[in-house]
Every structure is written in structure tokens, then in C-alpha cells.
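A single protein chain has been omitted from the complex, and every remaining protein chain is retained in its original position.
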Amino acid sequence: MSQPINNEATNTPRPSRPGGGLRSSVAGYARTTKGVLFSSMFRYIVRRLIWGVLMLLVVSALTFVIFYLLPAGDPAAIRAGRYATPARIEQIRHQLGLDRPVYYQYWVYMKALVVHFDFGTSFKTNLPVRGEIFRRLPVTFSVAIGAVIIWVAIGIPVGIISAIKSRSWLDRVTMGGSLVAISAPVYWLGLIALFLFSKDVGVIKVFGGSGSYVPFFQDPAAWFSSLILPWFVLAAAFTAFYARMVRGNLIETMNEDFIRTARAKGLSERRVVFRHGLRAALTPVVTMAGLDIGTLLGGAVLTETVFNIPGIGRLAYDSIIGSDLPMIQGTVLLGAFFIISANLIVDVLYAFLDPRVRY
Amino acid sequence: MTPEPPDSDNAAAKSRETSKSSSALLEIRDLRVHFRTRDGVVHAVEGAQLSVERGQTLGVVGESGSGKSVTAMTVIGLTRFPNATISGEIEFDGIDLINLPDNQMRRVRGRRIAMIFQDPLSSLHPLYKVGWQIVEAIQTHEEVSTSEARARTIEALREVGIPSPEKRIDSYPHELSGGMRQRVMIAMALVLKPDVLIADEPTTALDVTVQAQILDLIRRLKDEYGTAVVMITHDLGVIAELADEVAVMYAGRVMEKAPREVLFTSPELPYTWGLMRSIPRLDAPRPDRLDSISGLPPSLINLPPGCPFHPRCPYVMDVCLKKEPELKQSEPGHLVSCHLDVKERQQIGRDLQTLYR
Partner (left out) sequence: MNGCSNQSRRRFGRLRAGSLGVVTVLLLGALAFTVTGCGTKAKNTITVLSAGDVDYLDPGLAFYQFSYEVIYPVDRPLISYKAGSTDYQPDMAASLPTVSDGGKTYTVHLRTGVKFAPPVNREVTSADVKYAIERGFAQSVPNSYSGVYFGTLVGVPKTSPATPKGLDIPGIETPDKSTIVFKLTKPSGVFVGALSLPLTAPVPEEYASKFDNKKQSDYGFHQIATGPYMIKANKAGTITGVGYVAKQKITLVRNPNWSSKTDFRPAKADEVIFSEGFQDSTVLAKKILAGTGDVNGDTPIPATEMQSIKANASQKKQLFFTPVSGTRFIPLNMSKPPFNNIDVRKAVAYVLDRDAMRKTRGGVLSGKIATHFIDPGFGTHGFDQSGGFGFNPFPSPGFKGDVAKAKAEMKKAGFPSGMYTGPTLTMVADNVPPGSDTAKVVINSLGKIGFKVNLIAQAHATMYTDFCNVPKVEPNICPNVGWQADFAEPQTLLDATFDGTAIIPRNNSNWPQLNDPAINAAMVKAEVIVDPLKRYQAWGQIDKMITETAAAVPWLWEDWPTLFSSRVDPALQLWNGGSPDVAFMSVK
């Protein structure tokens, strides 16, 4: 789950962004021809991919270790039920493979994963984890994509207007409002949205309510209606956060020397803002958005819970509550995969957005 | 505006020279620029008087905060902030720049009055190729095709001494050296053949050897195009190289104004003396210490009463604390704003110059 709680980014220097530790120096004076550039980029990507795989290995191993180190409820006992004798529990433990040493369990898990792309079977429902995850992936994707569109479509223009009209009443109102949106708990916001606008329990019955999700290909209109409220609720904090970030970045950029140059050239103010100011101010926003999308694809637990949307976030939450290790492992790996991929994509994208970045 | 054929450049330059004698191309009278801030009103420029003629170079010298950059920015209308109050007169080729509407001001900016800045790396957009940035400048003011603008850009880059400009045009600023970047800035400023080039500390951020090259370039281009140059600097060495006329600014005022030779041989203002002593001279024995002006530049919010320089002036008199001196002619073409007796200050100035020479 990721909700932006860090408002420092409004003051962050432009090219910096979190999580970019592997990138080489920004102001590298690489005088390379295109060919060399792309082959070095290719090597960089390969290197990052290898790192990514290693990272997933570490994450999965950590999940195993944490699961066994912390008291998390004995899955065999939970499954055995309240009348089970210790012998029955041991049988089930054996059946689930939980009687083997942790490293051996990990080995078996990884072998199945690598050789058969098999994520194992849920301790609780007996269902294959892979099937459950891939069934829920489009749901989480639906939730994420709409929220991203909203927060980009609203957050960025609001940030721009606020920056241009900096210190005006409009700026003060939107930035004040954004603080409220950032600090409003998602769950609370979700309930408010439901009680106001949902078809089932709302005062104004407009949009689909809790549990109304249907897949896009089944009924696009119902899909859309069911997701409107979750999108806005999930996007609220992000919108506010992005508005503040864009505003901060743009105000800072507009004080840069190259903006003075652009004005001195006699460009219209609109062109100065949009071609020169925004071009520089939005680059870090793009990378930030990439990372946030990556995180969101791992599931938005609170939004999915309050709106009863069967996404990855709920699956992860339920499996943690239920001590369902294979399901926990699957959702954690998926989340890690998205975050690692988003990092890589963002870093590669950055090289295209900012010519100063070379790998 | 139709593009001029390249070989008509000299002719154009000459035609400008013929009209030069009539009056100043750019004339600033009693310019006042105030900014309202949270801490109070900043009196950035307080009655500046400057003028420059075609083909001439005006050097504006002063410490940081003396109002020289604000004056330059005001000329091209870049200080029109909501919190700014601008009064006085700026007349450029018969146009009243102070009251010129924004959209017309934009046409003057870049096309007729161009400006280059101190740090060429930060002054160029880091994410656009240098050629794109120059092409943009051309196409902002002239209806020309991109390919033509590109050709002119290559030409301009060649003109400012950038080797293989057809390649460099597609470089990003960070791929160029500091000197090259400033050449790009100059090419961008001069590609539209402006009447006035305002150079705000153009060499400060550069290596000493590169500084000389850039100054040579500016001088050569000025001579070639007949462009009027306003050279803003805190470095009297640059002034000595380039300026025809020198204005010394302090606390938003022009305190001394003279032809270069006059200023360097007989400066009459205690502040100018201080400035001169703060340059280490290469052709004189190195003094024990750099004898710079004591004290800090004044706060532009709470200016001292009387002469703004009096708290730092070694020759301060009672009158200096009460009355602000006027900028008055002491010799023909030499204006000074100081309460010291004319004879006395001329004598001290000459003595000091001999001493340090």
C-alpha cells in the first residue's frame, strides 16, 4: 500500500528522486555516439535485470524467514480445525511440507516457481496461487489505472495553475485543500464517498457501490461505474501530492536561469511555462508517477477493502491474516516485481527524458 | 521581417553607424525599480542614468546588489513582477520601453535587445539541444522554415567560433565546455542581429583564458555588426578591456560616469577608488593584502540617509550623512555624485592611480 505521506518532495531539487541509487552521475559529460550509448544502455538494462532477479530472490527468502520467525499462527493447526489431534496436525504439516527445514521448503518453492512458474497452493483454500493472483491482477490494474489518470489529469494542471498563480487566493485554496486531501484517511474518505454517491447506500445514488465491481469485458459501463468512487478516493491523496509536487517543481524551475534566457529570447509567457518550465519540472514527476504506479499495482489494500474490490491488495491482506504463506509469498513477489520493474522502467525512461543521464 | 542576405551585414552595420551620432540608442533616465517584499520595499534601482550609442560599449560596474542587473532586466521588461514598481524613462530607438505593452515588449526582447548571462550552463535549457534553442529564438521573431533557421543557426555557431557547428548544433549544453556554451549563448543572442547586446557578467563563470577569448569575440562581433553593448560586470579588468564609457553603480544609483580613459586615469569617487584597489594588478608589485572596500554593501530596504556610501567611505563628512549628493558634471563627460570638493577628489584620484599603477 502506498499513500504519499511525504510532502518534502515539493521542495526537492529537480533531478533528484527517491530510489535512483543505481543511476550514474547526472551531469556525466559523456560524449558518446548513439551506438555506444545504446549498447551501454543495453548492458545497463541487463545488469539491472539481473539485480532485479536477485532482489526478488532476496525478497522471497525474507518473506519465508519472517513468516517463520514471527509468531504468525500455525498454518497446519489452523487448517486442522479445533478437534484435530496433534498427530493430525503433524500429518497436515507434512502434507503442506511444513515439517521440512525452512531452506528446503524455500528450495522446493523456488524450484516449482522457476521450472513450472508454479506459485504453489493456498494453505487455506487449496486454490493455486498463480490462478488467484492472475485473476485479481486485472482488477488491481483497473483500480490503479483510473486513479493514475485522475491524479495526473487533475494534480498536474492544478499544480501548474497554482505555480503560475503562486500566492494568489486560488493557489492558497488549492494548496490548503491538498493538505486536507493528503491527510484524509483513505478508509474514511471511502466511506464518505459511499454514503454520499453510491447506488446502494448513498444519499445521491449515482455510482456503483461497495462490491459492485465487474470485469471490464463483462460490462464496461458497470465496470466504470463501480470504479469511479474508488478511483477518486485512491487518487485524492495522490492528486494533492502531485499538485504540490508539480507546483513546487515548477515554481523552482521558473526561477532557473534558463527560464530567464527563454524570456530574454522574447518567447511568450505561455511558451516559457509550457515548453521550458514544464519540460524540466515534469521530468521528476514522470519518474515519481512510474514508481507510484509500480507500488499501486502491488495492490491498494485500503481502497480495495472499503469498496470491496477483489484485487491483489485484499488478497495480500487476507492471506497475511490467514497465515497463508504461499499466498503471502505470491502477493509479496508480485508487489516486489512491480516495484522493481517500475524502478527499471523509470530509470530507462529517465535517460530519454533527461539527456544528462547516461548509463 | 525578411531575412537579410549574409553579405549585406556590413552594409547594415554601416548604415547604423551613420545614424549613430544623432543621439543615444538606449537612454535610461532616473530609473527607479522597487520591489515590495515581506521584509519591506527593496530599492533595487534608485534613479539610474545610463545611455549607450550604436557601436559603443557601455561598461556598468559595481558590487553585487548595486542594481546593475536589475537595471538591465528592466530594460528588456523582465522585472515586471506584480510586486514591482518601475518609474523613470527608458527610451530605445524612440520607443518608450517602460510603458511598452508586454506583447510589443516581447518583440523587442531577443530581436532588438538581446541579453547573455553569467553562467552559460544554467542559462541554457539542459533538456534541449543547443540548436533547438537557437532555432526557437529565430522562429519566435521571424517567419522562417525550420531548415532555414537551422542553417542560420549553424552559421551563427560558426560565427562565434564553434568548430564543426553542423555537429554541435545537435549537442546538449552539458556536452559542451564552458567557453563553448557561452559562445552558444552569444550566437543565440546575436543570431537576430540585435541593436543592443546586454552582457550580464558574461565571463565571470569562465576560466581566465576562456574569458579573454569571449571578450575578444564580443568585441569582434560588436565591431562587425555595430551592435551597442552594455557590459555589466563587477570586474574592472573587463571594463578596461572593452568599454568605451563606464558607469559605476552603487545602491541602485549611478555614482560616477566617465569615458574609460578618464575613469581609469582620474577617478573621482571614493567608491571607485575602492573598486580599483580591490583588483589585484598584474603589472604592479603585489600588495601585502588586497585592499578592498571595508564593510558590506548597504541593505536596499533600509538605505542609510544621505550618501548611501557614507558608512563605508573613508572620506565621510557631516554633509554626507544628511544630504544625498547629486550626479554632477565635474569635467566634460565626467559625472560624479560626491560631496567631496572637486579639486580635492581629483587630486586624490590621480594620486591613487599613480600609486597603484
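Every chain is named by a letter (A and B) in the order it is written, and numbering of its residues begins at 1.
In this text, contacts are C-beta pairs under 8 Å (C-beta built on N, C-alpha and C of every residue); 3 or more make two chains touch, one makes a residue touch a chain.
It should be emphasised that the depicted structure is a prediction, and the values quoted were computed from it without experimental measurement.
Interchain touches from the omitted chain, evaluated on the whole complex, reach A.
Residue-wise, the contact with the chain that is not shown comes from A:153, picked out of A:54, A:108 or A:153. Checked against the full complex, the one of A:98, A:189, A:315 or A:357 touching the unshown chain is A:315.
Against the chain not shown here, chain A presents residues 71-74, 77-89, 91-92, 95, 121, 124-127, 132, 135, 149, 152-154, 156-157, 160-161, 191, 194-195, 199-201, 206-207, 209-211, 219-222, 224-225, 228, 274, 278, 282, 305-306, 308-310, 314-315, 318, 321-323.
FYI, only the chains that are shown with their structure count from here on.
Listed in rising order, the residues of chain A touching chain B in the complex are 27, 29-31, 256-258, 260-268, 271, 276, 279-280, 283, 353-356. Interface residues of chain B, counted against chain A in their complex, comprise 76, 78, 106-111, 114-115, 117, 119, 122-128, 136-137, 140-141, 172, 174-175, 185, 188.
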